[in-house]
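Shown here is a partial selection of chains from the complex, left in place.
Labels A and B are assigned to the chains in the order they are written; within every chain, residues are numbered from 1.
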Amino acid sequence: MLTLEQRVYYEDTDAGGVVYHSQYLNFMERARTEWLRSLGFSQHVLREDLQVLFVVHRIEIAYKKPARLDDVLQIQTEITKIGHGSMKCQQVIRRGDTLLIDATVNIACVHAETFKPIGIPPRIKLALERS
Amino acid sequence: MLTLEQRVYYEDTDAGGVVYHSQYLNFMERARTEWLRSLGFSQHVLREDLQVLFVVHRIEIAYKKPARLDDVLQIQTEITKIGHGSMKCQQVIRRGDTLLIDATVNIACVHAETFKPIGIPPRIKLALERS
(Lines give C-alpha, C1' and ligand atoms only; values in the text may rest on other atoms or scores of the structure.)
Protein backbone atom coordinates (compact mmCIF):
# COMPACT_ATOMS: atom_id res chain seq x y z
CA MET A 1 0.00 0.00 0.00
CA LEU A 2 1.23 3.47 -0.87
CA THR A 3 -0.25 6.88 -0.21
CA LEU A 4 0.55 9.79 -2.52
CA GLU A 5 -0.26 13.37 -1.55
CA GLN A 6 -1.33 15.78 -4.27
CA ARG A 7 -2.44 19.40 -4.14
CA VAL A 8 -5.51 20.59 -6.09
CA TYR A 9 -4.68 23.42 -8.52
CA TYR A 10 -6.93 25.59 -10.71
CA GLU A 11 -6.29 23.28 -13.68
CA ASP A 12 -8.01 20.44 -11.75
CA THR A 13 -11.20 22.36 -11.01
CA ASP A 14 -14.21 23.36 -13.10
CA ALA A 15 -16.79 26.15 -13.11
CA GLY A 16 -18.86 24.21 -10.56
CA GLY A 17 -16.10 25.15 -8.07
CA VAL A 18 -14.98 21.56 -7.49
CA VAL A 19 -12.48 19.13 -8.99
CA TYR A 20 -13.65 18.01 -12.45
CA HIS A 21 -14.78 14.39 -12.23
CA SER A 22 -12.33 12.89 -14.74
CA GLN A 23 -9.39 14.52 -12.97
CA TYR A 24 -9.60 11.99 -10.10
CA LEU A 25 -8.59 9.30 -12.62
CA ASN A 26 -5.43 11.30 -13.28
CA PHE A 27 -4.68 11.55 -9.56
CA MET A 28 -5.20 7.79 -9.27
CA GLU A 29 -2.86 7.07 -12.16
CA ARG A 30 -0.16 9.25 -10.60
CA ALA A 31 -0.53 7.19 -7.42
CA ARG A 32 -0.30 3.87 -9.28
CA THR A 33 2.77 5.11 -11.14
CA GLU A 34 4.52 6.13 -7.91
CA TRP A 35 3.57 2.82 -6.33
CA LEU A 36 5.13 0.90 -9.26
CA ARG A 37 8.16 3.19 -9.09
CA SER A 38 8.53 2.42 -5.36
CA LEU A 39 8.78 -1.27 -6.36
CA GLY A 40 11.53 -0.45 -8.88
CA PHE A 41 9.42 -0.19 -12.03
CA SER A 42 9.31 3.26 -13.59
CA GLN A 43 7.24 3.75 -16.74
CA HIS A 44 10.56 3.90 -18.60
CA VAL A 45 11.73 0.52 -17.27
CA LEU A 46 8.31 -1.00 -18.00
CA ARG A 47 8.19 0.28 -21.54
CA GLU A 48 11.81 0.23 -22.73
CA ASP A 49 13.34 -2.68 -20.77
CA LEU A 50 10.36 -4.98 -20.28
CA GLN A 51 8.29 -3.79 -23.28
CA VAL A 52 5.06 -3.82 -21.33
CA LEU A 53 2.39 -1.27 -20.58
CA PHE A 54 -0.15 -1.49 -17.81
CA VAL A 55 -3.41 -0.25 -19.28
CA VAL A 56 -6.68 0.46 -17.54
CA HIS A 57 -9.21 -2.19 -18.49
CA ARG A 58 -12.14 -1.27 -16.26
CA ILE A 59 -12.89 1.31 -13.57
CA GLU A 60 -15.69 1.49 -11.04
CA ILE A 61 -15.54 4.83 -9.31
CA ALA A 62 -17.88 6.25 -6.65
CA TYR A 63 -17.84 10.01 -6.04
CA LYS A 64 -18.60 10.49 -2.33
CA LYS A 65 -17.69 14.14 -1.73
CA PRO A 66 -16.12 16.83 -3.92
CA ALA A 67 -12.55 18.12 -3.57
CA ARG A 68 -11.92 21.84 -3.95
CA LEU A 69 -9.18 24.26 -4.91
CA ASP A 70 -6.10 24.15 -2.61
CA ASP A 71 -7.14 20.86 -0.99
CA VAL A 72 -4.36 18.39 -0.24
CA LEU A 73 -5.53 14.91 -1.22
CA GLN A 74 -4.23 11.55 -0.04
CA ILE A 75 -4.49 8.93 -2.78
CA GLN A 76 -4.12 5.38 -1.51
CA THR A 77 -3.36 2.39 -3.73
CA GLU A 78 -3.70 -1.21 -2.70
CA ILE A 79 -3.45 -4.26 -4.90
CA THR A 80 -6.23 -6.74 -4.16
CA LYS A 81 -5.73 -9.41 -6.82
CA ILE A 82 -2.94 -10.46 -9.17
CA GLY A 83 -3.72 -12.71 -12.12
CA HIS A 84 -1.66 -14.05 -15.02
CA GLY A 85 -2.02 -10.93 -17.16
CA SER A 86 -4.01 -8.54 -15.02
CA MET A 87 -4.43 -7.11 -11.55
CA LYS A 88 -7.02 -5.33 -9.52
CA CYS A 89 -6.35 -2.22 -7.41
CA GLN A 90 -8.44 -0.61 -4.73
CA GLN A 91 -7.90 3.14 -4.71
CA VAL A 92 -9.37 5.68 -2.33
CA ILE A 93 -8.90 9.44 -2.22
CA ARG A 94 -9.21 11.19 1.12
CA ARG A 95 -8.87 14.74 2.37
CA GLY A 96 -7.75 14.10 5.92
CA ASP A 97 -10.49 11.98 7.50
CA THR A 98 -13.02 12.60 4.73
CA LEU A 99 -13.47 9.92 2.08
CA LEU A 100 -13.94 11.58 -1.33
CA ILE A 101 -13.44 8.79 -3.87
CA ASP A 102 -13.66 5.00 -3.73
CA ALA A 103 -12.57 3.14 -6.84
CA THR A 104 -11.74 -0.31 -8.16
CA VAL A 105 -9.34 -0.31 -11.11
CA ASN A 106 -8.67 -3.35 -13.28
CA ILE A 107 -5.33 -3.20 -15.03
CA ALA A 108 -4.23 -5.37 -17.94
CA CYS A 109 -0.65 -6.02 -18.97
CA VAL A 110 -0.12 -5.48 -22.73
CA HIS A 111 2.81 -5.46 -25.12
CA ALA A 112 4.15 -1.89 -25.45
CA GLU A 113 4.00 -1.92 -29.27
CA THR A 114 1.17 -4.25 -30.23
CA PHE A 115 -1.15 -3.55 -27.25
CA LYS A 116 -1.86 -7.33 -27.21
CA PRO A 117 -2.49 -8.87 -23.76
CA ILE A 118 0.56 -10.64 -22.30
CA GLY A 119 1.45 -12.18 -18.96
CA ILE A 120 2.87 -9.92 -16.27
CA PRO A 121 6.69 -10.39 -16.38
CA PRO A 122 7.75 -12.68 -13.45
CA ARG A 123 10.00 -10.12 -11.74
CA ILE A 124 7.14 -7.62 -11.62
CA LYS A 125 4.69 -10.26 -10.41
CA LEU A 126 7.09 -11.25 -7.65
CA ALA A 127 7.57 -7.66 -6.56
CA LEU A 128 3.80 -7.07 -6.59
CA GLU A 129 3.11 -10.20 -4.52
CA ARG A 130 5.74 -9.16 -1.95
CA SER A 131 4.52 -5.58 -1.72
CA MET B 1 -30.83 8.78 -27.58
CA LEU B 2 -28.26 11.17 -29.03
CA THR B 3 -24.98 10.54 -30.81
CA LEU B 4 -22.22 13.16 -30.71
CA GLU B 5 -19.23 12.98 -33.03
CA GLN B 6 -15.87 14.14 -31.75
CA ARG B 7 -12.42 14.16 -33.33
CA VAL B 8 -9.35 12.94 -31.38
CA TYR B 9 -6.64 15.62 -31.17
CA TYR B 10 -3.07 15.49 -29.78
CA GLU B 11 -4.31 16.89 -26.45
CA ASP B 12 -6.45 13.74 -25.98
CA THR B 13 -3.60 11.28 -26.50
CA ASP B 14 -0.68 10.14 -24.36
CA ALA B 15 2.84 8.81 -24.90
CA GLY B 16 1.39 5.30 -25.30
CA GLY B 17 0.05 6.53 -28.66
CA VAL B 18 -3.60 6.19 -27.67
CA VAL B 19 -6.30 8.33 -26.06
CA TYR B 20 -5.53 8.84 -22.35
CA HIS B 21 -8.03 6.81 -20.31
CA SER B 22 -9.60 9.69 -18.35
CA GLN B 23 -10.24 11.63 -21.54
CA TYR B 24 -13.13 9.33 -22.47
CA LEU B 25 -14.99 10.69 -19.44
CA ASN B 26 -14.65 14.17 -20.95
CA PHE B 27 -16.01 12.94 -24.29
CA MET B 28 -18.94 11.35 -22.45
CA GLU B 29 -19.69 14.54 -20.53
CA ARG B 30 -19.69 16.55 -23.79
CA ALA B 31 -22.24 14.08 -25.14
CA ARG B 32 -24.47 14.30 -22.04
CA THR B 33 -24.27 18.10 -22.20
CA GLU B 34 -25.34 18.15 -25.86
CA TRP B 35 -28.11 15.68 -25.12
CA LEU B 36 -29.47 17.93 -22.33
CA ARG B 37 -29.08 20.94 -24.64
CA SER B 38 -31.11 19.13 -27.32
CA LEU B 39 -33.91 18.85 -24.73
CA GLY B 40 -33.72 22.59 -24.03
CA PHE B 41 -31.49 22.54 -20.96
CA SER B 42 -28.10 24.19 -21.46
CA GLN B 43 -25.68 24.23 -18.52
CA HIS B 44 -26.52 27.93 -18.20
CA VAL B 45 -30.27 27.28 -17.91
CA LEU B 46 -29.67 24.45 -15.44
CA ARG B 47 -27.40 26.51 -13.22
CA GLU B 48 -28.76 30.06 -13.45
CA ASP B 49 -32.50 29.51 -14.03
CA LEU B 50 -33.13 26.20 -12.27
CA GLN B 51 -30.18 26.35 -9.81
CA VAL B 52 -29.33 22.72 -10.28
CA LEU B 53 -26.22 20.85 -11.31
CA PHE B 54 -26.11 17.30 -12.57
CA VAL B 55 -23.07 15.73 -10.97
CA VAL B 56 -21.51 12.36 -11.65
CA HIS B 57 -22.16 10.05 -8.72
CA ARG B 58 -20.78 6.78 -9.99
CA ILE B 59 -19.18 5.49 -13.20
CA GLU B 60 -18.53 1.97 -14.39
CA ILE B 61 -16.42 2.10 -17.53
CA ALA B 62 -15.02 -0.76 -19.59
CA TYR B 63 -12.18 -0.02 -22.01
CA LYS B 64 -12.64 -2.40 -24.97
CA LYS B 65 -10.27 -0.98 -27.59
CA PRO B 66 -8.10 2.16 -27.72
CA ALA B 67 -8.86 5.23 -29.83
CA ARG B 68 -6.00 6.95 -31.61
CA LEU B 69 -4.99 10.34 -32.99
CA ASP B 70 -7.29 11.65 -35.76
CA ASP B 71 -10.03 9.09 -35.05
CA VAL B 72 -13.60 10.31 -35.29
CA LEU B 73 -15.58 8.92 -32.37
CA GLN B 74 -19.33 8.46 -32.01
CA ILE B 75 -20.46 8.94 -28.42
CA GLN B 76 -23.95 7.63 -27.76
CA THR B 77 -26.03 8.58 -24.71
CA GLU B 78 -29.16 6.79 -23.59
CA ILE B 79 -31.05 7.30 -20.36
CA THR B 80 -32.00 3.97 -18.79
CA LYS B 81 -33.54 5.02 -15.47
CA ILE B 82 -34.95 8.22 -13.97
CA GLY B 83 -35.47 8.47 -10.21
CA HIS B 84 -36.56 11.26 -7.91
CA GLY B 85 -33.14 12.91 -7.67
CA SER B 86 -30.94 10.83 -9.93
CA MET B 87 -30.74 9.12 -13.29
CA LYS B 88 -28.71 6.44 -14.98
CA CYS B 89 -27.17 6.75 -18.44
CA GLN B 90 -25.74 4.12 -20.72
CA GLN B 91 -22.95 5.57 -22.84
CA VAL B 92 -20.95 3.85 -25.53
CA ILE B 93 -18.13 5.18 -27.69
CA ARG B 94 -17.65 3.72 -31.15
CA ARG B 95 -15.30 4.32 -34.06
CA GLY B 96 -17.52 3.25 -36.93
CA ASP B 97 -18.47 -0.38 -36.19
CA THR B 98 -15.87 -0.87 -33.47
CA LEU B 99 -16.98 -0.60 -29.86
CA LEU B 100 -14.28 1.19 -27.83
CA ILE B 101 -15.97 2.14 -24.55
CA ASP B 102 -19.00 0.86 -22.67
CA ALA B 103 -20.03 2.83 -19.60
CA THR B 104 -22.81 3.25 -17.06
CA VAL B 105 -22.98 6.71 -15.51
CA ASN B 106 -25.08 7.54 -12.44
CA ILE B 107 -25.96 11.20 -12.22
CA ALA B 108 -27.30 12.99 -9.15
CA CYS B 109 -29.19 16.27 -9.18
CA VAL B 110 -27.76 18.74 -6.64
CA HIS B 111 -28.36 22.38 -5.71
CA ALA B 112 -25.98 24.60 -7.70
CA GLU B 113 -24.68 26.41 -4.60
CA THR B 114 -24.91 23.96 -1.70
CA PHE B 115 -24.22 20.76 -3.67
CA LYS B 116 -26.97 19.13 -1.56
CA PRO B 117 -29.08 16.43 -3.30
CA ILE B 118 -32.44 17.70 -4.57
CA GLY B 119 -35.22 16.30 -6.72
CA ILE B 120 -34.92 16.70 -10.50
CA PRO B 121 -37.08 19.76 -11.41
CA PRO B 122 -40.43 18.53 -12.92
CA ARG B 123 -39.97 20.20 -16.32
CA ILE B 124 -36.59 18.47 -16.76
CA LYS B 125 -37.98 15.14 -15.57
CA LEU B 126 -40.84 15.43 -18.04
CA ALA B 127 -38.49 16.23 -20.91
CA LEU B 128 -36.22 13.33 -19.95
CA GLU B 129 -39.12 10.87 -19.79
CA ARG B 130 -40.35 11.98 -23.20
CA SER B 131 -36.90 11.85 -24.81
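What we mean here is this: a residue touches a chain if its C-beta (ideal position, glycine included) is under 8 Å from a C-beta of that chain, and two chains touch if they have at least 3 such contacts.
A quick note: this is a predicted structure, and the numbers were derived from the prediction, not measured.
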Key: Given 2 visible subunits, total identical subunits the whole complex contains   = 4
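To be clear about the criterion, only the chains that are shown with their structure count from here on.
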Key: subunit A-subunit B separation of Cα centroids, rounded to whole Å   = 23
Query = Mind pulling up the subunit B residues that touch subunit A in the complex?
reply = 16, 18, 21-23, 25-26, 29, 53, 55-63, 66, 112, 115
